[in-house]
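Below is one structure, written out as structure tokens, with a few remarks after it.
In this view, the complex is presented without one of its protein chains, the others remaining in place.
Moving on to chain A:
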Amino acid sequence: MKKQLITASLLLSAATSFGGGYQLNLQGVRQMAMGGTGTAWPWDASTIFYNPGGVARLKGIQMYGSMAFIMPSTAYGNRENSGVTSSNERTASQTFTPFNFYIGGRIAEDSRFGLGLGIYTPFGAGMKWDDNWLGKYIVQSVDLQTVFFQPTVSYRASEWLSVGAGFVFAAGSVDFRQAMPIHGNLGADIDDGQAHLHGNATGVGFNIGAQMKVHDDLQFGLTYRSQVNMDVEGGSAKFTVPTSLKDSFPSTKFDARMPLPGVVSAGVGWRPLEHLTLQLDLNYTGWNSYDSLRFDFAQTTTSLHNVRAPRHYRNTLTTRVGLSYRISSVVSIMGGAAYDPTPVTNGFVSPDLPDADRVVLTCGLTVKPVRGLTIMAAFEGSNGVKRNGSYDFGGFSGVYKSTAAVPAIGLYYNF
């Protein structure tokens, strides 16, 4: 019968990726335990991240290390999957371990200058759905990791004002897998083709801050962490497709850009009682720089096109409160809470990061077992609002519910 050519313009349906609230806010254990506040008060060397202006106020040189264990879980429900009651698909259990390392302090006992180096992981995301889940043609798994290196200088201009600035070099990686609606000849139990993108990324930015000590018991902070554009150059794109389509989907390289948004933070710390400190922070995050996700392939074909997935994130204002209470000269306890609205707008709720407004509750404690050494532990529970969201670009919708449990430990030593 028919012997005509097929111009099979199979599209990489809606390749999409990491988005949403992939900002972590876990850069200090004590700050994390206090709801993520820390812009106003230079508690320890993690102020290199929270407010570089605080480094010149540290007592001596401090070495700081900590690690968090993020255990996120997202559930997805959709009536279409099984009829009367929905499926309740969940992401696979995974534990992510962002870490922080800081060293810094005043260069001499009476110096106005402070120096520091921070190595930390401010952004990251990971999600692993079942390979055969309902949204497999949008995402099967995504993993985004970043590490920031930030050398920092700080200057105490007066008794009440100190400022600081750090240069940020960022390195990271991205890994993305998505099923392709192409069938046949792929193996006994493999039904779909697959796209697998993997690349390393680098970027630069800065972190500046001012710390104001109006009074021993009343301090203010103001910081700006710049946007960092993570550029993937020459990442590898691999496609698992039937033999007859190998030429249409060649293994190739890709370029991409992930904007990590800039954040303006303002904070206040107040010590109403000798043992009690209260903090309030506001973070304004410039998510709207994340307008669309782009993948440009080195080699395109009639079937393989560059990807443009709209994101249209909106800026968010996060409110954080925390307290620290010193029980004794050895032990302090902390608690806090945050309301973290999502940057993801309706119509753009993609299953690669189906973000929703989150309520975060935190607690923690610090112990000073011996002179100079402080051990910290914290726990954060993050509860996303159940969200009925759609991703119009991919024609995908459903109900999402995300939670995360994040224990963290750390210690620092003052020399």
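Simple rule for what comes next: a contact is a pair of C-beta atoms (placed from the backbone, for glycine too) under 8 Å apart; a residue touches a chain by one contact, two chains touch by 3 or more; residues count from 1.
By definition in this document, contacts and distances are computed from a predicted model.
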So which of "histidine kinase", "Protein translocase subunit SecD", "Putative glutamine ABC transporter permease protein GlnM" or "SGNH/GDSL hydrolase family protein" is the UniProt name of the chain that got left out? "SGNH/GDSL hydrolase family protein"
Cross-chain touch to the chain not pictured, restricted to A:135, A:164 or A:221, is A:135
Looking at A:125, A:168 or A:245, which residue reaches the missing chain? A:245
Please give every residue of chain A in contact with the chain that is not shown. 1-11, 13-14, 71, 73-81, 83-86, 88, 90, 134-138, 178, 181-185, 241-245, 303, 363-365, 367, 377-379, 381, 384, 386, 392-396, 398-403, 405-407, 409
